[in-house]
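One protein chain omitted, others in place.
Moving on to chain A:
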Amino acid sequence: MLRWMGKFKALIMLGIVTLVLTACGKENLTALDPKGYGAEKSMDLMILSTVIMAAVFIVVMLIFTVVIIRFRRKKGQEDFIPKQVEGNHTLEIVWTAIPIILVFILAVPTVMSVFDLADEADASSSINIEVTGNQYWWHFDYAGEEIQTSQDLYIPVNEKVYLDINSTDVIHSFWVPTISGKMDANPENTNTMFIEAYEEGVYWGKCAEFCGPSHSLMDFKIVVVSQEEYDQWVEDMQNVDPEVQVEDAVAQEGQELFEANNCMGCHAIGSSPVAVGPNLTNFANRTTLAGVEDLTKENIVSWLLDPEAMKPGNKMTGNYPELTEDEAGSIAEYLMQLSHSDITPESASN
């Protein structure tokens, strides 16, 4: 008897630990605290299914416990031969019928929500953004606005935004857990998904389909801002002039190096179809460098000197002229000047 009590204690402890951890999850990363349409739909079904499953589990465990305690062979029962029961029709029908009913209860809302999330009726009247996965970064093309950016996706709050997702190389998957479930970025077709965020803020996005050595470093962000801020941001982005000279002397040197080394061959600044590497418009306002690192001058320098160390398997390594530390420093200084809008991730968080 005591042994089984001990086992239950362990189970209860496990339950408490899990509850604590459930509450934890990082804000704007966890799927357990949804702040968007898709994530909320998923959460509703998670809760419904968890409740049903927990009920079934409790029933199974009750029978299980009773059976083990009551029918365990005791001393002196070694020769006891139990009645050999073949089966019981009533019981068997009961435990076939009840699961069928439970499955039906789950199936109806599932089918409804699947079709709801695939609804494309509003696509033509909404913001449409082409999302392209690359090893190992994300490109965003605001088709209607003629804006191209990468890594940080700006969208207005409480507004349906349609994403046309594809890939240029292997399969990736676009996932922002707090706002919506994931959708694969396939090289052969475009998948459409809409997202709608309910709160302003900066949300973590992750690549969720295994895509190579730096799969775990392919993070991105969705920056959700108010409608006014979004309009302002769009205007700022449309007016970026890549030719404009920076003022600081070191940065100017960096700009010259940037041009002399033909960095624009891969990295566009401003609206441009070039997307071999990440578009660097508004680079200074990025949340991170290379997806996961802090955006500091030191980090940019170490990236420029040895990208492989930060992101194994990236496409930049070996495909640009070698730079001295000073040159890298100047370019970093230049890149840190590329602030094209006052609408920043900070303004979304406030």
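Worth pointing out:
Simple rule for what comes next: a contact is a pair of C-beta atoms (placed from the backbone, for glycine too) under 8 Å apart; a residue touches a chain by one contact, two chains touch by 3 or more; residues count from 1.
What we mean here is this: contacts and distances are computed from a predicted model.
Per its UniProt record, the hidden chain corresponds to "Cytochrome c oxidase subunit 1" from the list "Carnitine transport ATP-binding protein OpuCA", "Cytochrome c oxidase subunit 1", "Branched-chain amino acid ABC transporter permease" or "3-isopropylmalate dehydratase large subunit". Considering A:S150, A:S180 or A:S302, the position touching the chain not shown turns out to be A:S180 (whole complex).
The hidden chain makes contact, of the residues A:T50, A:N262 or A:T296, with A:T50. Interface residues of chain A facing the missing partner chain: 10, 14, 17-18, 21-22, 24-26, 29-32, 38-39, 41-43, 45-46, 49-50, 53, 56-57, 60-61, 63-64, 67-68, 71-73, 77, 80-88, 91-92, 95-96, 99-100, 102-103, 106-107, 110-111, 113-115, 117-118, 169-171, 173, 175, 177, 180-184, 186-189, 191, 204, 206-217, 219, 292, 312-313.
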